[in-house]
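For this depiction, one protein chain was excluded, whereas all remaining protein chains were kept in their positions.
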Amino acid sequence: MTLRTDPVTINFGPHHPSTHGVFQMRITADGEVITNLEPVMGYLHRGCEKLSEGRTYTQVVPLTDRLDYLSPMSNNVACVLAAERLGDIPVPERAEYIRVIMAELQRLANHCAMTGFLLNDLGTFFTLFHYTMREREKILDLFEMTCGTRVTVSYMRPGGVLQDLPEEFLPRLRALLDEMPHRIDDYEALITQNEIVLARTKGVGVMSKELAIAAGCSGPMLRGSGVKWDIRKNDTYSIYDRFQFDIPVGTNGDVYDRYWVRIQEMRQSLRILEQAYRDIPQGEVRTRLPLFFRLPSGEAYGRIEAPKGELGFYLVSDGGIAPYRMHVRAPSFINLGVLRDLTVGYTVADAVITLGSVDIVLGEVDR
Amino acid sequence: MTLLLNADEVAPRLRDRYPDAVLEAKGSSLLVRRERLLEVARFLRDTEGLDFDYPCMVTAVDWWDYFDVVYYLNSLTRNHSLYLKTRAYGRELPAVPSLVEVWRGCDFQEREVYDLMGIRFEGHPNLKRILLWEGFEGHPLRKDFIG
Amino acid sequence: MYGSGILKGMSLVLQTMLLKKPFTVQYPEKRIEPPRRFRGASFVWYEDRCTGCATCAKACPQGNIQIITTEGQFNQYFVDRFDIDHLRCMFCGLCVEACPYDALFMGPDFENASYSRASLVIGKKHLNAAAPTRIPSSYFHPELDRIDISSGRPVPEIRKAEQEKNQDIGWASR
Partner (left out) sequence: MNVWDYLVDLIPNLARNLRAAVEGAGFSDGAVFLVMGLAGVLAVTLFVMLLVPPLTFLERRLVARAQVRIGPNRVGPFGLLQPIADALKLMTKEVIVPSQADGLLHLLAPSLIFLPPFMIFAVVPFAPGGVFTNLNMGLVYIIAVSSLAAIVVFTAGFSSANRYSMLGAARAVAQLISYEVPATIALVTVAVAAGSLSLTGIVQAQTVPYILYFPLAFLIFFIGSLVEVNRAPADLAEAESEIIAGYHTEYGGFKWACFQLGEYTHMVAASAIIATLFLSGWKGPILPPYLWLVTKMMVVILLYMWIRFTVPRIRVDQVMSFAWKFLLPLSLINVLVVGLEVVLAPSLPVWLIAINVPFAAASIVVWAKLYRVLEGPPPLTQRREIPGVTSPLPVPEPAGTAR
């Protein structure tokens, strides 16, 4: 005997504990199995691109802090990179090293947060979340010591960084580098071999290599599906060609692989940080530019490997002191494009962790 | 380092196939005729040696007289990139063909351009506002929009 | 397998529960001292140094600094109003960076809740009253990093001494 069942539409969000912000998924479910899903976004739209058209290139930098608020340093780097490419602004070597250190610390912080959220989405009682947040706090302390704030850093400037590192920064960084591997081991103890986590995440939210490429996914989403593509290696910017590091890739493209790629990326970030700590030279940190400088008319696309994927700033200038048009290629936004394909056919519980593994930040999705 | 292809190298190959497609090849940006955009995109994706399989970014720029629709394309196999541009004329909902069937990744980004810039993508299966709400008047990223 | 992974996690949690001290602090009683470069509320402004050039107002992305000046006798300006709107301020620090005469600094405060909106628009009177005692943040002024807060000397004096010691790190070489 088969019972007739009716599909039920569930409004997942916008104020749901595990949608990672004000994000809505309209789920049509047959029992527990999702038959359709429609992402609804835009609740956090602040018109960043429009605002930037009325601000100078320096004033755009604080706007980028508010995009992906879990990794503001990376946003700053991408923004100033586009401006530097457009205006051929040289960057002193020490500033490049500082940028690499900050961007990699930011990647650590972001992946810490994401790993914690993953287990929260799975339903642990915030335990790993607090451990990861503890390490994230230590990294934010380093940021605060350098540039005065923890999250809205605005540290990068076209032509370098705002100001030099304080004296006590490098010793503190050393202490963090010594401690962090053990903390990552702790995270792995709670996740990597936990049978329940494995049962929940393996084979869930599977994305094929072909879909990942055609949909323009980037970052751990792309690498989790087995594509070896990392902007740091494949489109080297800053001084990343000086560092030895590997690109971890997954095999199956499921939630577990994406998590695993992130954990491995944390270890690789530590490797980069060790080398940067070893090699950082003395010297100037900022090319002198006037307060309101002009860039030649033209277009430039600066992209970096942000923690969430390829973060690009497309700048069009008409020769004025403000960008004529600035477009943000937000990795979270484009990665969300495949959410429907990753969740249809799985259960409601799987949709939550799949969304978590996409690692979105609504500040960046809605911009 | 991703090689930014020179449009002059790509344009002749394209002209062989579609003589009227290329309007301008300047620097690394290839400006193509709006009507031929879909064919050009397929050509760029499927031709051996070009292999643009990765749609990196879709956006549009308002130049008052026309809109530039910009596709920043990448090839993960060959590790090169190209700006593909087309122009949409008119202020009353100008239109360009949608590239969703060529690259899946254009789906959300074209919706975003439609939403904020007011360019209709013909053939898009689900073209509706994505960031702003249905019923919002105007398209905020246009230069004549006063918010 | 067979639950050993879960047991490993459980043992980690037990170790943390029994051995680790809390990482958080109880806020109102204990507070973490913000670093010297902390970019906080209640700006520190020295009227004697301000020329009324309004570069800070131009540099502000939000446009929330209001300066009204009157022209003086000897090619100078008197600042009549200097209002900073804390309600819209996002503490990006661009005004401090822009100031050519080192007259404006970020402050060390982070507890600026208030019952009225009007009291969050900080004016000249308030800034002048606070200036002698407030310790300016060393944001964008690394020469102030080592300032001795506990010595009890008036801050402008220390600042002057520090700047004389580090002549070439000041504005001249930026």
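The chains carry the letters A, B and C, assigned in the order they are written, with residues numbered from 1 in each.
Note that in this section a contact is a pair of C-beta atoms (placed from the backbone, for glycine too) under 8 Å apart; a residue touches a chain by one contact, two chains touch by 3 or more.
The structure presented is a predicted model; accordingly, all values stated were derived computationally and were not measured.
Student: With the missing chain put back, one of A:Arg134, A:Arg271 or A:Arg294 would touch it. Which one?
Tutor: Answering carefully, the residue with contact to the hidden chain is A:Arg134.
Student: Just the residue numbers, please: which parts of subunit C touch the chain that's not shown?
Tutor: 1-2, 6, 9-10, 12-14, 16-18, 20-24, 26
Student: Residues on subunit A that touch the omitted chain in the whole complex?
Tutor: Residue positions of subunit A that touch the missing chain: 8-10, 16-18, 30, 32-33, 35-36, 119-127, 129-131, 134, 190, 194, 196-197, 199-200, 202-204, 206, 209-211, 213-214, 226-228, 252, 254, 340-341, 344-350, 352.
Just so we're on the same page, only the chains that are shown with their structure count from here on.
Student: Using the average of all C-alpha atoms in each chain as its centre, how far is it in Å between subunit B and subunit C?
Tutor: 45
Student: Round to the nearest whole Å and give the separation of the Cα centres of subunit A and subunit C.
Tutor: Computed from C-alpha means, the inter-chain centre distance equals 28 Å.
Student: Note the residues in subunit C that touch 2 or more other chains, in rising order.
Tutor: If we look for residues of subunit C contacting two or more partner chains, we find none.
Student: What are the residue numbers in subunit A that touch two or more other chains?
Tutor: none
Student: State the interface residues of subunit A toward subunit B in the complex, per the touch definition above.
Tutor: 41-42, 45, 47, 49-50, 211, 213-217, 227, 229, 234-236, 299, 301, 303, 310, 312, 314, 316, 324-325, 327, 329, 333-334, 336-338, 366-367
Student: Tell me, which parts of subunit B touch subunit A in their complex?
Tutor: 1-2, 29, 53-57, 59, 61-62, 70, 72, 76, 79, 83, 103-109, 112, 116, 129-133, 140-141, 145, 147
Student: Under the stated contact criterion, what part of subunit C meets subunit A in this complex?
Tutor: 1-6, 8-9, 12-13, 16, 23, 34-40, 55, 58-59, 61, 90-94, 97-98, 106, 137, 139-140, 142, 145, 174
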